[in-house]
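Read the structure below first, then the notes.
As you look at this complex, bear in mind that one protein chain is not there, while each of the others sits in place.
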Amino acid sequence: MASSLLRTLIPFDIYGGMKLTGKYFGKVLLQSNRGTKRTHIVVEYPETPVTLMPRYRGRLQMIKDEQGEIKCVCCLACEKICPTQVITIEKGKKEGRKTPYPTRYDFEMERCIFCEFCVESCGFDSIILNHQFELAAYNREDFSHGTEGVFQNMYDLTPVGHYSVASEE
Amino acid sequence: MMPTLTQYLVISLLQIVVVLGFVMTLVPLLTFAERKVIAYVQVRLGATRVAGGLWGAQQGRLHQSRTVTGGLNGLMWFLGRVPVFSILRGLPMFIADALKLLTKEDIVPASADKAVFVLSPALALVAAFTVFAAISFAPGALFVFPKAVPFLGGLPFNGFLTDLNVGLLFILGIASVGVYGIVLGAWASNSKYPLLGGLRSAAQIVSYEVPLTLSLLVPVVLTGSLNFNEMSTRMATDVPANGMVAIGRTLIMFVGFFVYTTCGFAETNRTPFDLAEAETELVAGFHTEYTGMKFSFFFLAEYSSMITVSALASAFFLGGHHLLPFGIQGFVHLSGWWGGPHIIFFLFKIFTLLFVFLWVRATLPRYRYDQLMNVGWKFLIPYTLIMFVIAALLRYAA
Partner (left out) sequence: MFKTEEMEINLGPQHPSTHGVLRVKLHLDGETVTRCVPMIGYLHRGVEKICEDKTFFQGQVWTDRTDYVAAISNNLGWVEGVEKLFGITTPRRAHYIRTMLTELNRITSHLLWLGTHALDIGAMTVFLYAFREREEVLSIFEAFCGARLTTTAFRIGGLREDIPPGFEKQVRAFQARFLDCIEEYETLLTENRIWKKRTIGVAPLNAEDAIALGVTGPVLRAAGSSYDIRKAFPYAAYAEMDFDVPTQTAGDTYARYLVRLAEMRQSHRIVNQCLDGLPEGPVMAKLPKVLKSEVNEVYHAIEAPKGELGYYFIGEKGSQSPYRMHIRAPSFINLQALPKMTEGRLLADVIAAIGTLDVVLGEVDR
């Protein structure tokens, strides 16, 4: 009884919480924001680069072999597996190449859900999800250009800095 | 040398400008401090930069762009390496905030009662600012105008606007007008969430005024004065001859201070009593429908009443212009500069209390409406009454 009354009158519980928050305030205050030892959890993007895990699933990209040829042989496995049907492939031929060549490989990024099923299904390792995550654009068309488009060119990284606020280094 | 009426008026005007200027800059700074303190408590950083315009943003290196804001951002980026001073990063944000509020579109809801809707923020603000007329920042003259100054040469510039001998009464009276601003604004919005918020805050402010006043009466009874300057001086110099009484005085002041601060939190609608604007329940409470300047009036009023509450606490409990709180100065004789009354001590106490306001906001959950009433009526009022009786007995004993 007496102890409960005492606990009501003197707010030990509140003191404990205040001590904890005060501790964190002091810690963050006494360290510099950009020092090596940090208590705070802020990554000052874009000045500070973001670290991504090796398996990060970013934008779909086609990869080329040593000769600079794209590896895709138009087996259409990726088109079939894609849950949101964002890949459209047109089979074609290219001179001096035995295997089929995609004359069109459209990838409508605005509907892609970055599930990596396409990469998984590709038996020729010709596509990957790269580590690019700054994918905003002003126009819808900018997302859906496949082999031709400039901004979402399937062969290269999106020209960073055009839309993103990240630095190029 | 007695000033003539015109001289008196000119000096008063200057004082008003200084005090209002002080409050008006302190409030945006306080909002900035609030962002920073809460951010630091929550292990994040808060504002660290100001946007560098479209160009700066497009370049992606805010701290390197060659604009004014770019230069500021560069400075702030550098500050990020300096412990403690890192907290000043993002400081220009307070100007940006103020500018944003000034330039926001001002919307009056179609179904609102226009006149009342427009008037009530002004009412809240006027009430919140008028109380500074009675607050004394320093007991005497801050400085004396040098002889070279035309017209005012040789006259003192006081640290207070008026030396009211009913200062406390005046403050309590004016401050309670502020609630009308809230209630009328809420009612005039003709919307449901503001209505609930307004009702809550009316009930809250009315019921917490009682324990607030009662707890303030403790130092009043102990010193026998309602005047700011006198209160502070008597606390520091009048020591009860009886040692036990002196210790009792300090103790009761100490307890009274906490009760007062609790009520002060409720009076200013701050966490844990911020029911009127409990954003998770009532969206934004009474000012849901307010935008732009009108909203910022309420904002200014709330923050300046925080300053008022802190000023009252420092004047009445924490020793006012003297260094040591709770009348401890009576036993511990400080000599020289430390012993005297200074505006620095007073401001330091205000700032510390303001920090506590922010700190508490970051830590505590909020009460429910009925629980708030219970705390007020069933706990704080009896508590303060008992304190009041003890204070009266102490006074009698002394």
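In this document, chain identifiers A and B correspond to the written order of the chains, with residue numbering beginning at 1 in each.
Everything that follows uses one rule, which is that a contact is a pair of C-beta atoms (placed from the backbone, for glycine too) under 8 Å apart; a residue touches a chain by one contact, two chains touch by 3 or more.
Since the structure is predicted, the reported quantities are computational estimates derived from the model, not experimental observations.
Taking the complete complex into account, the chain left out of view touches A, B. Of the candidate positions B:Asp274, B:Glu289 or B:Glu302, contact with the hidden chain is made by B:Asp274.
The omitted chain makes contact with just one of the residues B:Arg81, B:Lys114 or B:Lys192: B:Lys192. As for the chain not pictured, it touches chain B at residues 38, 41-44, 192-193, 196, 200, 271-272, 274, 278-281, 283, 361-371.
What chain A contributes to its contact with the hidden chain is residues 8, 11-14, 16-17, 20-21, 41, 52-57, 81, 83-84, 113-117, 120, 129.
Operating definition for what follows: only the chains that are shown with their structure count from here on.
By the touch rule above, chain A contacts chain B in their complex via residues 8, 14, 17-18, 20-22, 24-25, 28-35, 39-42, 44, 46-47, 161, 164-168. Interface residues of chain B facing chain A in the complex, by the touch rule stated above, are 37, 40-45, 48, 57-58, 60-63, 77, 79-84, 86-87, 89, 359-360, 362-364, 379.
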